[in-house]
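Showing just some of the chains, left in place.
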Amino acid sequence: MTALIAVKNLSKSFPGVKALQDVQFDLQAGEVHALMGENGAGKSTLMKILAGVYTRDSGEVLLDGAPVEITSPAHAQSLAIGIIHQELYLMQHLTAAQNIFLGREPKGRMGLFLDEDQLNRDTQALFDRMHLPLPPQTRIGDLTVAAQQMVEIAKALSFKSRVLIMDEPTAALNNAEIEELFRIIRQLKSEGVGIVYISHKMDEIQRIADRITVMRDGRYIDTVPAQTPMAEIIAMMVGRKLEASQKTIPDTSANEVLLEVRGLNRGRAIRDVSFTVRRGEILGFAGLMGAGRTEVARAVFGADAIDSGEVRVHGKLLALKAPRDAVQAGIGYLSEDRKHFGLATGMDVESNITLPSLSRWLKWGMFLNRPAIHTVGQEMVDKLRIKTPSLTQVARLLSGGNQQKVVIAKWLVQDCDVLIFDEPTRGIDVGAKSEIYKLVNDLAAQGKAIIVISSELPEVLHLSHRILVMCEGRVTGEVSGLEATQEGLMALATRRESQEAVLH
Amino acid sequence: QEIYIPLISKGFQHQFWQAVKQGADQAAKDYKVKVTFEGPETEQQVDKQIDMLSAALAKNPKAIGLAALDSKAAIPLLKKAQAAKIPVIAFDSGVDSDIVLTTAQTDSKAAAALAADKMAEKIGGKGEVAVIGHDQTSTTGTNRRDGFVDQIKAKYPNIKVVDIQYGGGDHLKSAEIAKTLVQAHPQLKGIFGTNEGSAIGAGKGLKEAKKTGVVIIGFDSGKAQKDMINDGTIAGAITQNPVGIGYKTVEAAVKALKGEKLPKIIDTGFYYYDKSNMADPKIAAVLYD
Amino acid sequence: MSDDSQKSLWARLSGGQAKQKLLAFASLLALILIFTALKPDAFMTQDNIIGILQSTTVIGVLAIASTFIIITSGIDLSVGVLMTFCAVMSGVFLVNWGLPLPLGVLGAIVVGALTGTVSGLAITRLKVPPFIATLGMMMLLKGVSLLITGARPIYFNDIEGFDQIALGSLIGDIFPALPIPNGVLILFVVAAVCAVILNRTALGRYTFALGSNEEAVRLSGVDVNRWKVIIYAFSGGICGVAGLLIASRLNSAQPALGQGYELDAIAAVVIGGTSLSGGVGTILGTIIGAFIMSVLINGLRIMSVAQEWQMVLTGLIIILAVYTDNLRRAKK
């Protein structure tokens, strides 16, 4: 059987980076083919070549056995190749419907004017098929990252592609939404669509994939059936064995309270939220998308104005007019949206790493101490294994996972007492993930107070000493890390006040 | 009730227009009327001037003074003034219409021709000269340029105008132009600067280039130009009588309101002045700082 | 249902931000009230109101042209000079070549669209940022206008009916009590047409989309470069209309006029709530912004405020107008 799409001996370089070297890959109709590899292995680059975003340096792309030259995203669409990009590419000022059908708007009378009603009807039908309770006229800018991700998925589905590439589609989704996505994937499979599925979440891969191709450092390693034991696959990915860390929960009840939040309110998003975190403790925040966890973190960090409430660090009340107040008090916040809030994407790696702590790297309060900056940058790159050609590489050109590591690095350098990790492993590969878990545990052991917000329940369960669950802006429960179960957390996370789902 | 006469000029930031305003204010005091004085920022903004005229008409003036940037463009509004029996006095340059009762002006072409004569005299009737203009489209700008160039062509066959560049009346730009002029034309004998900024710029440029032996003839006055004439950087300049223009305009308006008959043109005159006659009371009276 | 259809009427007019626009309208009203109170006999007269309307036509049309560009998050510094170039070319067509009036009118608009196309190509093909591409075009077109005319105005005196384009009054012919000049009519017709195009057509949709996230548009398979060129061409065509209006009003094409008008136009657009960072904007807002500017200037003139103070106050009010617009948005 000829493959739907196949690549042979494909190579692609960026300045200073060989992103792909002699890669091969093939996708059959009606299969889900998982593509795995560490951050920066070249997965997204390979897919972007298939989607017409990049052009290859050398090698072949075969569609139905015949060589093709995919020249632009529009060309890829015309060849029935659809893609859900790893990064969200949406127009914030346009509605969901307008985003989905951009370039394919239904025309009304005389073919001159757009038929907005038809557009919204088509979108509604699409959303209905996905069981997505979202009005088509909602502006994208008003949606959470998760809802935006769902819109991206809807957009890709609307193309009725024969080849559908999904580059980490679930990075921002919770379990219910992932289930929905899987249902859709199974349906597409039965219709003969070939799906490339990229994810760092092992359990998903095992559930949905038929075959797995592993890449490492821009090279093709092997293609194996999905039944292959995960440990073997991970070994192929990272080129070494990973040690599973054992969960131990230290007793921190006697420790000093580092962060205390009392009666926090902000519109409908945060309603009377109170909690404390002690020295050495890891507090997990669980909840469904839009539950308000990010809002709480941003409020505590001074990024958004609050209506009422108090935040104390070391017992001292914070002014919280701007993030600076929080940073000076020793709070660090790792945003869930690194592209917009985490990185100065146009600056190099070492500048990003030293941004919050810049005043420490100055001579005479003014001049940059370049050797020191260089040293600390190198230290972090080594410590977190950030894959970058140099310390002066522009952050925008790093792979998604490595960008995330840079953001983590900058807060590690700043050396905060309270660290808030919002989706710390979003888009991070298994190897790096276990490193970050170890890091979080080490930081706690060093006596820091840590908050971990994650939509992956296993992650919350694995890391947290204590778990707060939120729903619709309220804290609906608190469980100890030992007693918590996925089912129990889900029950708390869906304890709604009203039946209506709050999506935006 | 107070008699209100708005004057719409071609500009207000330049020394020249400030001097006209000064004359108008003086006349307003003498004749106990109220005047306002405004003009667009550059002499290209014909439509902005029309808007100003339109707003002025809305203020129920008794008479209007106008230095039209484009004499034809203002005619529809002037017709409106005529219908409302508002007398219109032109100043600085005329309007092609019998709606205006009189024009208080300098004959720019004749004034520039005098500059050409003086230039010819100073450089001995032959050689290369250049013009630094202040504007390439406005009537004063083109009339002064053409008056000078035409006179040279007509009367001095041995003098050649080798270059005309425009500095917009900007001192700095005019200075740069002067410097490149002497670079490009090493034989250059003279430069005519068509307004205050052009003349001062020419002087500045030659001073910076340490170039001597180039005769500069300027236009208008102003402290810097007078200083340069005194120290010999500028040979001499043509002065109009801006204060007189302003004064005569208001005076004519008042006379028109009294029903007096006015001449078609009030020529306020122009003079050549240099170091030798600057202190002459007749000249000193028309110079401004 | 009736509530809904009313809403959609507003939405149609204002691009869905009815409330904000109402408030922008309020600051315009406030200005008018202040001036009326201070100078009732001079400001609120029919002649002066028509004068204000008339003085808004050219800047208003230029501001509409700029609105499209600014929504794409571009900027066009050449609109003022392009207007002049179109005026000059209509002079060439009508006066020098003796073409009939409708052809001359069409010609001016086509010249505008073609020049816009050139700017668009410089931006998309040469990848020169809009600020620089249009700055270059500004200088270039200024030179070309002067070259074509020999730095002398072209007069339309002999062109029957040319001055009627801006100065005649179709409305006044029907209702003699309302001598609203055609130029004002043209402004509102251009505004209405452009509002429909912005909100109801593919061109408008891509205008917003480009300003919102150009890369996303490209990845959606839309030919970004082609649409950008089309938008610049369309905006250039509107500048052609402005050129006709000013030429008709002055009954002449003044080759050196126009520079600096782009800043007034941009100020009007931004005062009207269009964001310089793109993705947001309405034609109604732009029109209100243009009127805020012209009422302000007219009012200060009517009050005989010294010209220096006019500059100071205009500068202050531009900043404050955008500031209050921000306040409104924040409150929303």
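For reference, chains read A, B and C in written order, and residue numbers begin at 1 within each chain.
What we mean here is this: contacts are C-beta pairs under 8 Å (C-beta built on N, C-alpha and C of every residue); 3 or more make two chains touch, one makes a residue touch a chain.
Just so you know, these numbers come straight off a predicted model, no measurement behind them.
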Composition of the entire complex, counting every copy that the file contains: A x1, B x1, C x2
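Everything below uses one rule, namely that only the chains that are shown with their structure count from here on.
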Remotest chain, chain B as reference, centres from CA atoms: A
Central chain of the complex, centres being mean CA coordinates: C
Pair of chains joined by more contacts [C-beta pairs], B-C or A-C: B-C
For chain A paired with chain B, centre-to-centre distance based on mean C-alpha positions, whole Å: 70
CA centroid of chain A to CA centroid of chain C, Å: 44
Centroid spacing, where centroids are CA-atom means, of chain B and chain C in whole angstrom: 34
Touch list for chain C against partner chain B, complex: 41-43, 45, 47-48, 51, 54-55, 58, 146, 151-153, 155, 157, 163, 167, 246, 249-252, 254-260, 297-298, 301-302, 304, 307
Chain C residues within the chain A interface of the complex: 196, 200-202, 205, 208-209, 211-213, 215-223, 279-280
Complex interface listing, chain B residues touching chain C: 6, 12, 36, 38-39, 41-42, 44-47, 50-52, 54-60, 70, 72-73, 75-76, 80, 135-138, 142
